[in-house]
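This is the structure, below, for whatever I ask next.
One chain of protein is taken out of this complex; the other chains stay put.
Labels run A, B and C following the written order; every chain starts at residue 1.
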Amino acid sequence: MPYVTHSEAERSEMLDTVGVSDPDALFDIPDSVRFDGDYGIEAHSERETRAAVEGLLDESPDLTEFLGGGHYDHYVPSVVDHLSLRGEFLTSYTQYQPEITQGFLQALFEFQSLVVELTGLGVANCSVYDRATALGEAVLLADRVRATDGDTVLIPADLPDRVRSVLDNYTDGPEITVETYPTSGGTVDVDGLADQIGADTSLVYAATPNARGVLEPDLAAVGDLADDNDALFCVGSDAVALALLESPAAYGADVVVGDAGVLGLPTTYGMGLGLFACREDFLRQVPGRLVGAGEDDAGNRAYTLTLQTREQHIRRERATSNICTNQAWLALRAAIHAAWLGPDGLVDLAEECVTGIAAACERIDALDGFTAPVYDGHHFREALIDTAAPAADVVDHCRHAGLAVRAVEDAGEERLAVCVTDTNQESVDDLVDALAGYGGGA
Amino acid sequence: MPYVTHSEAERSEMLDTVGVSDPDALFDIPDSVRFDGDYGIEAHSERETRAAVEGLLDESPDLTEFLGGGHYDHYVPSVVDHLSLRGEFLTSYTQYQPEITQGFLQALFEFQSLVVELTGLGVANCSVYDRATALGEAVLLADRVRATDGDTVLIPADLPDRVRSVLDNYTDGPEITVETYPTSGGTVDVDGLADQIGADTSLVYAATPNARGVLEPDLAAVGDLADDNDALFCVGSDAVALALLESPAAYGADVVVGDAGVLGLPTTYGMGLGLFACREDFLRQVPGRLVGAGEDDAGNRAYTLTLQTREQHIRRERATSNICTNQAWLALRAAIHAAWLGPDGLVDLAEECVTGIAAACERIDALDGFTAPVYDGHHFREALIDTAAPAADVVDHCRHAGLAVRAVEDAGEERLAVCVTDTNQESVDDLVDALAGYGGGA
Amino acid sequence: DAPHQQARWYDGDRYEPLLDEKSTDTVTVESSLPDDLTREELTLPDLSEPEVTRHYTRLSQMNYGIDSGPIPLGSCTMKYNPAFTEDVAAHPGNRVHPLRTDEDKQGILGLLYELQETLATVGGMDAVTLQPPAGAAGEFTGIQVAKAYHEANGEGERSEVIVPESAHGTNFASAAMAGYDVVELPSNEDGRVAVDALEAAAGEDTALLMLTNPNTLGLFERDITEIADIVHEAGGLLYYDGANLNSLLGKARPGDMGFDVMHFNLHKTFATPHGGGGPGQGPIGVSADLAPFLPTPQVREADGGYETYEPDHSIGRVHEFMGNWLVLVKAYAYILRHGDVGLERISETAVLNANYLAERIEYEVPYGPFHHEFVASADEDAADVAKAMLDHGVHPPTTKWPEIVDEALMTEPTETESKARLDDLAAAFNAVAATDPEDLAAAPNETTARRIDQADAARNPRLSWHALDDT
Partner (left out) sequence: DAPHQQARWYDGDRYEPLLDEKSTDTVTVESSLPDDLTREELTLPDLSEPEVTRHYTRLSQMNYGIDSGPIPLGSCTMKYNPAFTEDVAAHPGNRVHPLRTDEDKQGILGLLYELQETLATVGGMDAVTLQPPAGAAGEFTGIQVAKAYHEANGEGERSEVIVPESAHGTNFASAAMAGYDVVELPSNEDGRVAVDALEAAAGEDTALLMLTNPNTLGLFERDITEIADIVHEAGGLLYYDGANLNSLLGKARPGDMGFDVMHFNLHKTFATPHGGGGPGQGPIGVSADLAPFLPTPQVREADGGYETYEPDHSIGRVHEFMGNWLVLVKAYAYILRHGDVGLERISETAVLNANYLAERIEYEVPYGPFHHEFVASADEDAADVAKAMLDHGVHPPTTKWPEIVDEALMTEPTETESKARLDDLAAAFNAVAATDPEDLAAAPNETTARRIDQADAARNPRLSWHALDDT
């Protein structure tokens, strides 16, 4: 059997020690609930297993993707794989014994420091699952810290359905009301928000870049509104965008959530790495794991999980969250990627997210039958495009050229959504060519 | 610049320390031999470099190979990559400082032990380049130990040209004469060898499996002939075959050479891992690196490179070989692979090399227009096949089906050579189908 | 000499310096964006690739994983993670954007379908969602599904979740997160659910009973059928916490015991690496009645391929996409590698190993017979025992929990430890048992760091390198 290690002789000796002749005798299971069927799964050699699973995966076609919409692809340098796959990292557990797990603790402390630097906030945890659950945790935090008595959170009308759905599950238990506030011209309608915010508002959320790929031009105004109403101001962003953009703390963010998986993410289908940072005065209400610096008996600085009394394994139903397993290994990977890039490399990568989509839009806008982008303003990675032909037909047409783009419903229109990053930038030519052949409708 | 680490400030400080304003000033090169041209190579990002090199490599078509002929493919378990790529192994140097390189030394000691176990001989070094250079070293060893005054080595008529060519370079300096002895029925012609062997013979070489894939039936007779003539008996084989076959020492081998790269070899175009073992009394004439067990100041067993006075960096022109860099990392990989297989797994793998080609031959022999194998006897991995149609045409025909087989000149005939291992076994159906359509000639 | 001296890199009053202590740069941000959108400068570590590589190589050597030696943390199921699953997960076929059309991601959907069907079979459940990104997320999802079911049946007033005292902390926290009151259920003297207490607790307010079986003492809840009847008769549902499922593979199925909802910890039962705390993945299985409430999307066969769909009364999403996809791939590969015979061998060996180790250690081990884990009782401070065990080249068990055992040492060796390693573990336990208490308090000595003052770290929280400058 693979991975099970006893020789027959050892097994006998162990059975003797235990005092049974068959391990099955150790199973203290009433007959009535014994399983005597088969699962019906065949065993495979390592080579066969690889062939089977990889063969299955190969059923998806090889496409050049211009997707985005919450999951973004950046080139991850080889060194991230090589280092993060080291067994001492990959196969270790949560750091309940800090003396023997200093390495991972330090890496998580460094990840937290990176998030603190990017957000400008005082505290960051060492990850939550993804940007949607991070927003859920932010809303629960607002509920706990009760800056107001409000139990309503305000989210922008363009929050993606998939994120909204997660938020609805998070707000269901504590009976928090989720309301949307309007956008206008592709960004937050500050006046509309002002009309809606009030004493019952516990948190206002806004994202930059927003769901349309537009960088919000005046989040300070949103922050002021939240502040005026004693509501928390929660900003959504990601670890690459934040390298370039004004620090959220500088314009009043109390909480920052979003995706740090834009750095270091392994090849994957939609995994995330939720980042979560907040003001230092919420420290004891932070969800998830925190790593702190302390001292060991030798008088040296050492790291440890800290403030564990917030956590489920100690505080149980009064814990700040139910998080046990988080995304530690992905946090390690993000930190390695950031360290490899350095501040210059990270800013350059972010700037490519601005110039790449802008250049693509300019070329597409020059084609007959396309308006790109739909909304004014500076874009980051992605933009919406108006098409003369039905957007779905344009999508099909591109698909035949091996290019994946999306049609989205936006403000009542079917529009094309296009995402450009460092990994598909050199294929923009192909996209423009494909679109050029499809300008005026069929 | 990638991998060069100084900030501009650090660079200035260092230049100040050294006392120059530009590193170029440190180059003490006469103007007459200064290079002021360009190489004409553009720099690339990591991602671009990968795309460029991988794109170039992708120019070779994806074929199912039944090749062999000195380079064999076995499935290498993932764990071999994961462990051997660990930086402390991969990026370390020859173990000139044993106290800090115990890990690699132990792994090489274990590799040597594995080769000792497989060959039955007393001493194995920790690798030479490939099976051809291993044979070259064996011939030079014979020249040094001078069991006889002979300077003629006898090799079988079927020794592959590529190996013979390497041997010719090795024997050129010491002016050793290389002569071939006949084979008959696909194996050593013992009578023919007896006619040829004599007082001038310093070494007799025979391989099992031989170049036709046949397992030599009576190497003891060869060993006896060598012994009777005070010549060394050198056996060629490989680390998988030896797991199944009678230990060469048991039938009189004085030296065993061959390929250990049949275990653990990374994905590659023809790399080898030469194995070299010999009788213990030749210890001080062994070429290449040797690892030995010793003791450290704490009284514990520890490993070190040993008998270095044989080597070029100490003995210079009187060294037992010019080997400095060997194939250490591949020896590590082979040892990991062997440890993963264990004795059962290794024997099973070897047995598959017997049954796989036998089954394939049986099916091909049943087709019109094919005789498989050409020679009687038990085969290992590969066999020669007679074809009614010209062998080259059969090769072309298979190639159109995405299958790579070879045509070889053997005993004056054009024949088909087919190699079957665990990694192409499931494609034998395709091969048989392809051949079935091509039995009787065009 | 100690069996293991951990690597240590040292620089002044710290071990390996922080990234930002090695080299930091402040760059002035220049961008095509207007100034009011961008930050002025960014300060971050600025290291070359060689220095990055060394940093993390050194940190890894100052970290202990299953690849270093045994980690018998009870209920954590720290078993060996087969190396090949990493290569399967790195296969280019995984690089598929989640917003592709169904037609363009048939490979992904095929794997999702095969895995969900397989898990349904293993759990004895009718339907499975793979979406929850961790075990606790699975608990929350399962409770939300149960809640939606009750509400759809006009039983939305049910306000309580019953949890045994020995349950995992996440059970309590997840139930609370879903808005339920938690009712704690005492254990009886043999370490199992006190059936009479359950009878008293179950009633019209009961939404759910959450149970781990075998429980955290490694004991199978023999009265499971009776327990299920009590809860069902009260109109409640039964939730199975899959943390200890490893010990039931091939032997019993939660669905057959009457459980209506369960989660699987793929990173435990199916050996995907824990990665220093995650990512995990917590699929849930449900009975047919609850299937319409599962998260969206689900995957089904259609026209010779696969398609996604939204269940009729779906609770929506618990993750923006499909959770931690790579964990799903690795778990599927692991299951395919083992097959029926291998999976049953896992549970048999895991249970044999736990019982063998329990026999070999000199600390008192109350209760029994054990399945996959046991809880020993230390004579002295269990935390001290753990620190001293670190000096013996092994990772200690979970300490001081469950509280039902005094100074608990909750020990789960798993099936991948050889007899030699189990003997090492026993030797470590027994050496510590024979150690002078003062020496225990001074341990560990052979780890990278010496004993860390965790209380002080919590009193004076310094949670980023920015905080270090202040002190």
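To be clear about the criterion, contacts are C-beta pairs under 8 Å (C-beta built on N, C-alpha and C of every residue); 3 or more make two chains touch, one makes a residue touch a chain.
None of the values given here were measured: they were computed from a predicted structure.
With respect to the full assembly, the chain omitted from this view is in touch with A, B, C.
Residue-wise, the contact with the chain that is not shown comes from C:S68, picked out of C:T38, C:S68 or C:S314. Of the options B:L290, B:I364 or B:L416, the residue whose C-beta touches the omitted chain is B:L290.
Although one chain is not drawn, its touching partners on chain C can still be listed: residues 1-11, 22-23, 48-51, 53-54, 57-58, 61, 66-69, 80, 82-83, 393, 416-418, 420-421. Where chain A meets the chain that is not shown, the touching residues are 2-5, 7, 77-79, 81-83, 87-88, 298, 300.
By definition in this document, only the chains that are shown with their structure count from here on.
Work out the mean CA point of chain B and of chain C, and you get 46 Å between them.
The distance from the centre of chain A to the centre of chain B, with each centre set as the mean of the Cα atoms, comes to 48 Å.
Multi-chain contact residues of chain B (touching two or more other chains): 77-78, 82, 87. Residue positions 25, 46-47, 49, 53, 57, 82, 84, 86-87 of chain C are each in touch with at least two other chains.
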